[in-house]
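All protein chains but one are shown in place.
After this line comes subunit A, so read on.
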């Protein structure tokens, strides 16, 4: 028998909500229903971060605090989490260290983005006890826009307080919170609403498969970082949601020397470390993927199943030869990820089918990987051009080549002519680099839009091929990189 309401932790107590419309966002519930107006709405699509709240959840056996965008998270997704908002940080009239630092550093101007920034820095503070640099603070705040703009003093405030091990009320009740969250994790299916309009969160694959067979038209909900926008921006009259967030096993990550298996519901935040382990460029790509809020909600499976033409992960996974595993009822099948994308926003996913996991073969010792993302704004920007390359080189000769691009066509796609041009050429031969770059013109007729002109996309696509080949051939990356050095990233691994 399914549970008829959701339960989550707030201010040390269990909150039960049974009566809510399936589409209700967490932000609307907070602001309109609860009149908790400290959390702000600035865009309703996960761009500005004014609505940032922090969720406490058990990850790999410990309590982890992560920032999320309340504006595009559906209330139903809260089940089993601890919810913390800006009103909850000050204890007995004393500001939280993050709040005190922002006041002392003069980190707010109009103050409207401030609650979101407080919460993003609160999450960073909870991670504490590791080196905090300008770059890590910028990463933590990539999803918080300040229009006034106080980017400098905000960073100073973070540097003041986020490097120390956390010592606040949340840290001191860590054990109790973890125990309370475990008590909420009852393994029950959740079903709120009626057959014609509901928010369901099945607890295992069997009940998920059954529910999906009964309601094949229902919207499958992973992290809601895109579906949330269908509601808030597209005004889509969606009535039936099946959330995958509670399905046991779908979030699992298995990392072996041969293969990295990412359950479809692995969030980008959790997948980031294992992916960076495959190659530092993959780690760098994930660092610039969305924002901390989007990575904490968005999932690897959701990003692939959604089939965005500009999704950054797909080209990388195509070059790595990733395999998708899908399930429909009791039928399971696998297919190479590149065959999954059929056309613009069209994928090889059948009615009632769901993505279970992504299997990523580990590159061998002769494999060389380069991944580049080119944007106007440094963070939180859709790629103008995104390239991934994997070469297998034996005795100086390229024996296999896989090159894929995002943002160049209606789907993430391999550049077969480039691959052909590279095959059997010698990596040290500069003339081969230019020839490979030139072949890109046979692969793509890129589109012309406000993100970049067609001519730009093609030219920079070519340049990225040359840049990757130059690096693989041994050019030092401090000469070719915008920030950071690839060699340093390797050393740090």
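Throughout what follows, a residue touches a chain if its C-beta (ideal position, glycine included) is under 8 Å from a C-beta of that chain, and two chains touch if they have at least 3 such contacts; residues count from 1.
Rule of thumb we're sticking to: contacts and distances are computed from a predicted model.
Chain not shown in the complex: UniProt lists it as "Xanthine dehydrogenase", one of "Xanthine dehydrogenase", "Tryptophan synthase alpha chain", "Monovalent cation/H+ antiporter subunit A" or "Cytochrome c oxidase subunit 1". The omitted chain makes contact with just one of the residues A:4, A:147 or A:254: A:147.
Among A:174, A:204, A:400 or A:463, only A:463 touches the chain left out of the display. Between the chain not shown and the residues A:156, A:252 or A:325, the one that touches is A:156. In the full complex, the hidden chain is touched by subunit A at residues 21, 23-24, 28, 32, 35, 37-45, 47-48, 50, 85-87, 89-90, 95, 99, 102-106, 108-115, 118, 131-135, 137-139, 141-142, 144-157, 159-160, 232-233, 235, 237, 372, 374-382, 384-385, 450, 452-453, 455-456, 459-460, 463-464, 466-467, 478-482.
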